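Data block below; observations after.
Just one protein chain is left out here, and the rest sit where they should.
Chain IDs A and B follow the sequence of writing; residue 1 opens each chain.
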Amino acid sequence: MAGEAGHGGPHTVEFHDVTVAYGRRPVLWNIDLAIDAPGLFAIIGPNGAGKSTLLKAALGLVPLAGGTVRFFGQPLAEVRGRIGYVPQRETVDWDFPVSVMDVVLMGTYPRLGWFRRPGPGERECARACLGRVGLSDVAERQIGRLSGGQQQRVFLARALAQQADVYFLDEPLAGVDARSQEQIFRVLSELRAEGRLVVVVHHDLRTAAEWFDGVALVDMRLVASGPTASVLTGDNLRRTYAGPLDVLDEIGLAVEQARRTR
Amino acid sequence: MEPTPFEWSPMHGWAIATAAMVSAGCAVVGTLLVVRRMSLLGDAISHAVLPGIAVAVLAGGRPGGPLVLLGAVAAALVTVGLTQVLRSGGGLAEDSSAGVVFTTLFAAGVVLITAAASRIDLDPSCVLYGILELVPFDTVRVAGFDLPRAFVTAALVFAAILLGCVLTWKEQLFAAFDGEAARAAGMPVTATTIGLLAATALATVASFEAVGAILVVAMLVVPAATAELLSRRLHRMMLLAVLIAVACAAIGYLAAWHWNTSAAGMIAVVLGAAYVLAAVAAPQDGLVARLAARAALGWRVTAEDCLASLWREEEAVRHGAASGGFGGWRLRQRAALARMSWAGKVLWTADGWRLTDSGRTEAETVVRSHRLWEAWLGHHVKLPLDHLHPPAEWIEHHLGADVRARIEAEVGGRDTDPHGRLIPPEQTP
Partner (left out) sequence: MTIPYNTLVVAAGVAAVGFAAGVVGSLGVLRKRALAGDAAAHATLAGVAAAFLVSGRRDLPVLLAGGLVSALLSLGGLVLIRRFTKTRDDAATAIVLGVSFGIGIALLSGITARGIPGGGGLEQFLLGHTAALTAADAALLAGISLAALAAVWLGLKEATLVAFDPAFAAASGWPVPLIDYCLVALVAVMVVVGLPAAGAVLVTALVVIPPVAARLWTDRVGAMLLLSGCIGLIAALAGVAASGLVPRLATGPMIVLAAAAIFLVSLLFAPRRGWLARRLGPRIPLTFE
């Protein structure tokens, strides 16, 4: 499913020789990765390995220092409406005065365009998405008054409301209770069954082996990618989690120093 | 509109001396505020001391006297306390809660002053921007001399601030660098913070008559921020801040005299000009310096690329290809080649550019970096062969000798890159 170029037609998501820098220091080196729909695909690696950065680079939130990312063979700008994003929970101010329904409606905003308000159609869609994640009864609650698992499901409902073909989720199951995890995973499987691609930055190796069709092991560079069973070998895991790659760090530092001029 | 002719009198000297003393004290305190990212609190305290001063004067304190200083410090602590209460108790963000507190306190101070105008000799506009020009006329007798009261207050405050700074230097340094670690190491971070805030209040009060409330902010932050652009060591930064502050105070006063306007305003303007000057012209961090360094990097990369191309051409010829006669040089590369020929690295011959011995040594170092990096990528990352060249193209300029040695060790001391080409050995210059 991943990286097989022989199936004809452009890949759903293709990273080609992607290098990403945080500030001026490169943190991801020459990533070559192709993923196809339908599927449930995990990106795994140690902390600070650049997994979230890879996601953000794909979505244009962080500039690329080299290489390209293509969706269905096209650049991001042309197909934004088909890409959905669920960021990490920590990035949001949960004290913000919005209700669960308000947040889910935000998933419909790109369809509305500038200045138009969500109408009954959008509200219907939002209610349906809330139903799918099991949050119909808290629709009017302010988001700060939810548990961690419920908050994650609100984000998921918002992504569902986007009605996208490809979904990127950043650590959606971290810090979430087991029941919510199962519920979330069930929704992700439904998305795969509908023919969509779901790419997840995941933190847990054990559940990765159970739940995901394909996996990419990332530690500042791509160690291996492909079907889960063949990638999660002892050798690959050792190379991924072996510890900081000193050489890359040093070179990154040297480049940063040289580029301090910017 | 005639500029006022410069007729010197001792009064001007005292005014400048007072301004200099005041700004020196603010610069010392301001350095610590800036470094500890507490400029916002400096802004807040400089506004919020007003009611403290007003209450103290109403209670019978002399302007600049101990009661007023006490009132100011009390107001500062109340400000910080209230800000914290609003944050934890009201769930406000830090800048919102500071904004609520200091505007309210300042408003209360203005109302107090206006309402009790008959009993307080403080004019609201003086409060806002001071009357430095009149400062020398209000004197006290000290050790047989008639000194301006504001100068005496400023000198005492400066001495106190300096003393406090010297005594707590280690603690301030550590707390500024990493507050969490300092606390964990048992340093009295909270105490140093309170001390810093009290010092800010004192510096503000001492500056009141000279430059008023709002412009104290400029005196606190701008010299320190300017010094930060010029130095990375805290003690040097503080010294520079004081020098900048004193110089700008003097220049600002003279400029205000020349153009017949508020001394406080002109001092702030001159401080701003100093900051802009530093931002542009600072040796390492200034705009000009950074643009120059970027240009220099670009030249180095171009020059190294030319050397590497010439070397690869030599290699191709060694392996039997006909001499290509590389004619495809772009303008920038031609300029780089001209510079290098002047430096003795390349030679212009009838067949085109050729490497000299020293040029060849340098070229081999660049090609070595390139091919070592390709070998490393091939070993660790398993990229397809055609993906190896572009990353190596730009990394080759940034690898130093020790990193190269490390890479060589990691790829097991092989001497060919993944394309099968020879990796040149390390050159000793």
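Definition applied: contacts are C-beta pairs under 8 Å (C-beta built on N, C-alpha and C of every residue); 3 or more make two chains touch, one makes a residue touch a chain.
Quantities reported herein were computed from a predicted structural model and do not represent experimental measurements.
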{"item": "Option from A:Ala21, A:Ile83 or A:Leu130 whose C-beta touches the chain left out", "value": "A:Ile83"}
{"item": "Which of B:Ala72, B:Val135, B:Ala150 or B:Ala264 contacts the chain that the document leaves out", "value": "B:Ala264"}
{"item": "Positions on chain A where the hidden chain makes contact", "value": "56, 59-61, 77, 80-81, 83, 85, 87, 91-99, 102-103, 106, 109-110, 112, 114-118, 142, 144-145, 151, 158, 162"}
{"item": "Sites on chain B contacted by the missing partner chain, in the whole complex", "value": "1, 34, 37-40, 42-43, 86, 89-93, 95-100, 103-104, 106-108, 110-111, 114-115, 124-125, 128-129, 214-215, 217-222, 224-225, 228-229, 256, 259-262, 264-269, 271-272, 275, 279, 285, 287"}
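One rule holds in what follows: only the chains that are shown with their structure count from here on.
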{"item": "Chain A and chain B, separation of their C-alpha mean positions in angstrom", "value": "38"}
{"item": "Chain A to chain B touching residues, read off their complex", "value": "17, 19, 29-30, 32, 66, 95, 221-222, 245-247, 250-251, 254-255, 258-262"}
{"item": "Touching residues (chain side chain B, partner chain A) in the complex", "value": "91, 290-291, 293-294, 297, 376-377, 380-381, 383-384, 387, 390-391, 395, 397-400, 403, 406-407, 410"}
